[in-house]
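Have a look at the structure that comes next, please.
With one protein chain withheld, the remaining protein chains of the complex are depicted in position.
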Amino acid sequence: MDLQVAKKKLGLKERYALMTRGLGWETTYQKMDDVFPMDTFEGIKIHDWEAWEDPFRLTMDSYWKYQAEKERKLYAIVDAFAQNNGHLTVSDARYINTVKLFINALAPLEYQSHRGFAHIGRQFRGVGPRVACLMQSLDELRHAQTQVHAISNYNRYYNGMAEFRHHFDYMPYLQVPRSFFEDATAAGPFEFITAIGFSFEYVLTNLVFVPFISGAAYNGDMGAMTFGFSAQSDEARHMTLGLEVIKFMLEQDPGNVPIVQKWLNKWTWRGVRVLTLVAMMQDYMLPKRVMSWAEAWEIYFEENCGALFRDLERYGITMPPCVEQVRKERDHLSHMAWSQFYQGRGTNDFHTWLPSAEEMDWLSAKYPETFDQYYRPRFEYWAKLEAEGKPFESAGMPMQCQLCQIPMFFTEPGEPLVLAQRHRHHDGEQYHFCSEYCAEIFDDEPEKYIQAKIPVHQIYQGKQFPEGTDPTAEGFDPAAAVGAFLRLDPASTGNFVGSQDEANFNMWRGLTRSND
Amino acid sequence: MSRTESSVFVALQANADTRELVEAILADNPHAVLHEDPAMVRISAVGSLSVHAESVSERIGRDYDLQEMHINLISLSGHVDETDETFTLSWAN
Amino acid sequence: MPVNAIKPYNFPAEDTEANFHGARLVYVGWNRHLMFATPYAWPLPPNMPFGALTQGPMAGAFAQHPDWEKIDWSVVAWTKNGEPFTPDYEASLAENGIVHKDSLRFTTPGLDGIGGLGQ
Partner (left out) sequence: MQMDLRTVAITPKRQTFAHVARRIGGDKPASRYQEGTFDLQSTGNFHYKPLWDPEFDHFDPARTAIHMNDWYAFRDPRQFYYGAYVIARAKQQDVAENAFDFVETRGLAAALPDDIRALTLNLLLPLRHVAWGSSMNNATIAAYGYGAGITQPCTFASMDQLGIAQFITRAGLLLADPAALDVAKSAWLSDDCWQPLRRVVEDMFVTADWFELFVAQNVVLDGLLYPLIYRTIIDDDLTMRGGAAVAMLTQFQSEWSVETAKWADAQIKVAIAESASNAELIKGWLAKWRDRVIPALMPLAELALGARADGSIAEVAGQWAARLAKQGAKL
C-alpha cells in the first residue's frame, strides 16, 4: 500500500472547477446543437466556453448550509413581526400602499425570473454559466416566496393584495412590469441574461433596493427590511454573474460588441421606464422619505454605473445614449406618475392621496427647478376641489405606449408642457409611443411588439368581461363588468383618506394604546 | 472631466455577526471609508477592497470561511476575485 | 431590421380594427391642460359625426376643467398624428379621414389651463 502522500490542498478555484465544469461532456449520441439548440440563433459567438470565469464559487453543500441559516433568521423575524402585529408599528398606514405595489408588481417578477433562469440554466452550452444560472433560478424562487410569506401578514389586515396573482396577469398598470419581464423571457438566452442578469440586477438593482428596503426600514417595517436585506445578499451573487456574462460575451468575439451595446441601450431604457413606479413610490408614497428619486439616481446610477461603464469602455461599450433623456426626465418623473395614479385611483388596487403642504415643501426643496413651476399648481387646485367636495378624477381610459405600456403622461424632454408622442406604421397598422427610445425598440423588432396586449385596447376589445357576459344585453355596464373580471375590490381603490385601511389602522393602533 | 478613479463598496447587515468582519476590513484597507445607515454598514474604497480570512479569524477566535460572508452580505460593487484566503473587489480600469 | 428568432416568427397584430367589433380606436389629448395626465382612448363608431365626439366622450372627460365651457370651437386648432388637421364637425369620423388608432390633439387659443400655467 503506497505511502499516503499528503494531498495537495486544492485551491478554491481549482476545486470548484472540478465540481462544476468537470461534470459536463461533449455529447456524441446526440449532436451538441440538438442538446443545446437555443444558444446560437442570437448571433452571439462563443469560441471557448472554458474561458468563463466563475463569478462566485458556491458548491451545493455550502449553498444549502448558508441559505438555510439565512432562512431560519428570516422566518423567525417574519413570525415575530406577525405575532406582535408589527404592521401597526409602521410610521403611517399610507406606507402600506408601497407594500401593495411590492406584492402586485415586484414579487411576480421574482417568480418569472426563477423560470427564466431555469430556462437559460438549461440552454447555455458551458457548464460554468449553467450552474451559476441554476443557482440564481433557485434564489429567485426564494425571493418570490419570502416576499409572499412576509407580505401575507399585511394581506390579512389591509385591502388590495388578496388578488395579486390575477392582478399581475390582467390589471392595466401591472402590464408595465409584466410586459417588461416577458420582453426579456421571450428574448433569446443571451439577451435575457443581459436584460435581467446585468441591466436589471446590476445596473438598476440599487435603484429598486434602496427605496423599497431601506425605505421599509426607515418607515418601521421590520418585516420587509429583514426580507430585503436577506434577499439582497443573494443579489450580490446575481450582480457578479450579470457582470461576468457581459465581460465574457465582449471578450469572446468583437462581433458581439454591437449586439451587446444594442441590448444595453434597450434594457437601460426599458428598465428605467419600469422604475417610474419606484420613483413615484420614493417621492410620494413613503411617509418618511429616505432620499428623493433624483438623489437615488445620482448615487446609484450616475456614480455607481459611471464606474461600471468606465470599466466596460475597454471593450468598446459606451454609456447608453438614452441616459441623456433620463437625466432630463429625472426631475419630472415621479410627479407625472403620481398625477396619473391619483386621477386614475378608481381603477387601481392601491390608494393614492394628495401630498400634504409639508410634503409639497419637501418636494419643492428636492426639485427646485420643476416642482413649484409645473406640479404644485396642479396639486393645490386638486386640493381645492377635494375641499369643495368635487374631487378631480379621470373619466376616461388613458392612451398607452405600445412598447412600455405606460399611460402616455411623459412630456417632451425639455418641453415640460407638451405631452410627448411618436408614431410608427407597420404592415398597415399604426402604433404610438411615449418616447423616441421606445419607438426605436419597436423598430428593431416590430414582429414582437405588435402582439402586445395593451390593457385599454384589450378592454375595448371586450376581452376583459367575466366568462359568459353578453355585452349586448339590456343595461349592460361595461365598467362594472371589467371591475368584476379584474376582481377589483372597490374598498381597495380610491383615496387613502376615508379608506377602510385608514380607519382600520387607526382603530387597531388605538387598541394597542388605549384601555377602553 | 478627469478620469475619476472608480470606487468599489461592500454593504453588510449591521449586527453582532459582522462587527469583527467590519473591523478586519477597515484594518486591512486603510483607504476604505465606513458609511453607517439604518441596520446597514457600507464600506467603500477607491480602486479595490479586500477581505482577508486570516484577520477575521484572529478577531473571532475560530477559522473564518470567507463564504460565511454571504449570510450577512447585502450588496457590493466591483469585480469579485475569490480565493480561500482573500475576497477582493476591484475595477480593472 | 426584422426580428431575429430561432425560426419563422410572424403573428397577427393584436389591435387591428376588426378586433374592435365595428368600433374604431381614436385618441384625443387637450394640449396645455396637463391636469389631464394623458390623452384619452375611445372606441368610436366610424359614422359618428365629429361634433358628437366633442360633445360626447370628450365632454365627458374634459368638462370638469373650468376652461371647457369657454372653448370657442371655431378657433380650436387640431393635429392628427402630429400633422395639422381641420375637421368638419358635421361630417363623420370616417368622412373626416379619421382611421383606426389616429391620435388627435387640440389646442384652445386663449385658454391655457389653471392660471395660464398649462395645467
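Every chain is named by a letter (A, B and C) in the order it is written, and numbering of its residues begins at 1.
Criterion: a contact is a pair of C-beta atoms (placed from the backbone, for glycine too) under 8 Å apart; a residue touches a chain by one contact, two chains touch by 3 or more.
Since the structure is predicted, the reported quantities are computational estimates derived from the model, not experimental observations.
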| item | value |
| --- | --- |
| Where the missing chain makes contact, among the chains that are shown | A, C |
| Hidden partner chain, touching residue among A:75, A:315 or A:465 | A:75 |
| Of A:41, A:315, A:362 or A:465, the residue in touch with the unshown chain | A:41 |
| Residue, one of A:18, A:51, A:365 or A:497, that touches the chain absent here | A:18 |
| Positions on chain A where the hidden chain makes contact | 1, 4, 7, 10, 15, 18-19, 22-25, 27-30, 34-35, 38, 41, 59-61, 63-65, 67-69, 71-72, 74-75, 83-85, 108, 111-112, 114-115, 118-119, 121-123, 127, 130-131, 134-135, 137-138, 141-142, 144-146, 148-149, 152, 155-159, 161-166, 168-170, 175, 178-179, 182-183, 185-189, 448-449, 451-453, 458, 487, 504, 508, 511-512 |
| Chain not shown, touching residues in chain C | 3-9, 11 |
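As a convention for this text, only the chains that are shown with their structure count from here on.
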| item | value |
| --- | --- |
| Gap in Å, rounded to a whole number, between the CA centres of chain B and chain A | 28 |
| Touching two or more other chains - residue numbers and ranges from chain C | none |
| Chain B residues within the chain A interface of the complex | 3-4, 6-8, 11, 13, 37-40, 67-68, 70-80, 82-84, 91-93 |
| Of all residues in chain A, those that touch chain B in their complex | 11-13, 55-58, 62, 66, 69-70, 205-206, 209, 214, 217-218, 225, 229, 232-233, 235-237, 239-240, 243, 304, 306-308, 310-311, 313-314 |
| Chain C residues touching chain A - in the complex, by the definition given at the top | 1-6, 9-11, 13-16, 19-21, 23, 25, 27, 29, 31-32, 34-43, 57, 60-61, 64, 81-82, 99-103, 105, 114-115, 117-119 |
